[in-house]
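One chain of protein is taken out of this complex; the other chains stay put.
Right after this comes subunit A.
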Amino acid sequence: MGEFKVHRVRFFDFMPSGIRCMAFNSKADRLALARLDGSVEIFNFSNNYFQEKVIPGNDSRSIEAICWVGCDRLFTAGLNGEVVEYDLERLCPKYTLDAFGGPIWTAACNSEETHFAFGCEDGSVKLFEILPDKIQFERNLDRQKGRILSLSWHKSGTLIAAGSLDVIRVFDVKSGHSVQRILVDRGPAGTRNKDCVVWNVAFLSDYTIVSGDSAGKVQLWDANKGTLIKTHLVSKWDVLSLSVSENEDSIVAGTSEGTVVQFQLLSPKIGDTETQWVRTRTFKHHTHDVRAVTETRTAVVSGGLDTQLVICPLMDKVEVKSSESVLRKVIFPHRSLVSCAKKPSLLLFQFPDQLELWRLGGTDTIGKPGESLPVTRKPEKLLQLKRKGDDHICCSTISECGHWIAYSTVSSIRLYQLQCDNNNISITKVSKLPKVLRSAHQLQFSADSSKLFVASEQATIHVISVSRSECKHVHTFKPKSGSSAPVHLLAASADGQWLTSANRHCEINVYNLKKLKHHCMVPVYNSLPSAMAIHPETNNLLVTHADQQMFEFGIVDKQYTDWSRKLQKEGLHRCRLKWGTPVTHITFNPQAPSQVILHDMHMFCIIDQSLPLDGLKAQFYSQLTPKDTSETDKPRKNNALKICNKYQPLLHVNLLEDDWLVVVERPLIDIHSQLPAPVRQKKFGT
């Protein structure tokens, strides 16, 4: 029963982009993160660090600074000299504004959130006033020689510290004059002829300025007197990022060596009221430059060129044994980049700049479990489809029959018809798309490939009928609640009657496609759905959420099923809680309708709904040693949860016809091999 032939695919060479900068919004408990390719991601820290929103990148956009204003306004500034505010509903830039100061290296917002300061290439610091729906240029501070690389407002809003080459200046905001000029000494002898780049400054409320520079120093200065208080040499290379905790008792600094160093304000003696900054902890979770670092209430968050976001808990600040106490690494997006056409065994891979279509290989032989079969037919790359324009691809899909491919950027949707007879592949773009289609957050074909469902940027869902002759707009579903939250998941039933959509307000709407009307809404659960699917026979909707919970909702009955209630009562296996990453795909086994296959980054599992759920007491059996099972262990076969963690990290798992599974792996070592060489470090014994 549990025997599968597995296509083990490793040729999806997906390469995440390096992390450039990030900003944590403690009021919303969300982290905004900008990558080198210009994309922006928002992580919801209160929702199991789920990657809530992704704003696709753009070739012309290069982000150097990212800033929150309030809870829901996000700004970036970059080397193209533009300031961008984003529409977090439609997930696209709202407007862009040229600061006219050349490339912008840094941006900072004052504590009242009334003004922005931008540091530019030409040495000017530009002040912008923040208005409810836009920002507006106010004035320049005195222009200085040398580009401004870092900026920090004092809490009072009257002073700004600006880091430049070899110098830190303090500006009086009112007058615009430089009131203090602090010279930063260059590195050790031998590097004296190289400028000391002040990559970061932080203005503390006690008029202390903290700086991090290219000589590897973290220095504390008295802003009033312009004198050095303390120097900490933390690296042989650059200190690239600096962050001060909200209550100003902790500073973290990221270096080129991949380390993150923490400083804490402590009193040297117990009972002493006098405090000083002491270097306390060093974290080493990165191999490359740590370009961005920030501190939340309970964790140090860091990211850099090695593309992973690391959330490292500060164990003295977390309550023990909660999900916060686990070190998390976010490497892959929390959504599926792979679509699968089951019948012709095609895989569609989504890259930011292109799509790849592959046909899976095959074998003639039959083998026993544990064996590797000889590949008689090699996998084939059928198509490589480059996107048009500067905008990166945000979603893509392939129809079940393999004849249709659709993808969308923030500016356009494209639909292609694919003809594939024997070895000839021909692709034709469907030229006349209905006018209503502008951009999509999610695309999905119906099971019979006759309809395309488009989750639009206006939170509506367009139903388009596709055929060889023409594409016609059939209907547009609007959410009953009137919510404008973007839809990020779509699921259609196999019989073509039901369509469900999940949006970022955790609402799941069910629409009747036959009657073209809203059917019902699934009770709102306070965690974002990470994957959902409709059972092909029972038409029950299975939803997994970012917090690892799973629900089954009977669409016809408009209520949770008995199995779902039992699951909530008894709980699936406790090992599920250890999953650090959300479930990104759910599928069903047509041969055994009771089997559900779902996967996250580290494992995939089969849940048999017909078998009794094992409670928390049941022992966890690993699938790694299947040969140990003897006849006496038969009862164990009745385990409802079967886990396979042989393949990882997983990007996609799907069930093809005739007991064929396809798993798409992306080994981390392949990603590391594509990264540039890290800075040279002396290792002991080398």
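Of note:
FYI, a residue touches a chain if its C-beta (ideal position, glycine included) is under 8 Å from a C-beta of that chain, and two chains touch if they have at least 3 such contacts; residues count from 1.
The rule we apply is simple: contacts and distances are computed from a predicted model.
You can't see one chain of this complex, but its UniProt record names it "Nucleolar protein 11-like", from the set "tRNA (adenine(58)-N(1))-methyltransferase catalytic subunit TRMT61A", "Cystatin LXN-type domain-containing protein", "Centromere protein O" or "Nucleolar protein 11-like". Residue-wise, the contact with the chain that is not shown comes from A:646, picked out of A:514, A:646 or A:672. The chain not shown here is touched by just one of A:132, A:370 or A:482, and that residue is A:370. Think of the hidden chain as still there; on subunit A it touches residues 2-11, 361-363, 367-373, 375, 378-379, 606, 621, 623, 626, 629, 636-637, 639, 642-644, 646, 661.
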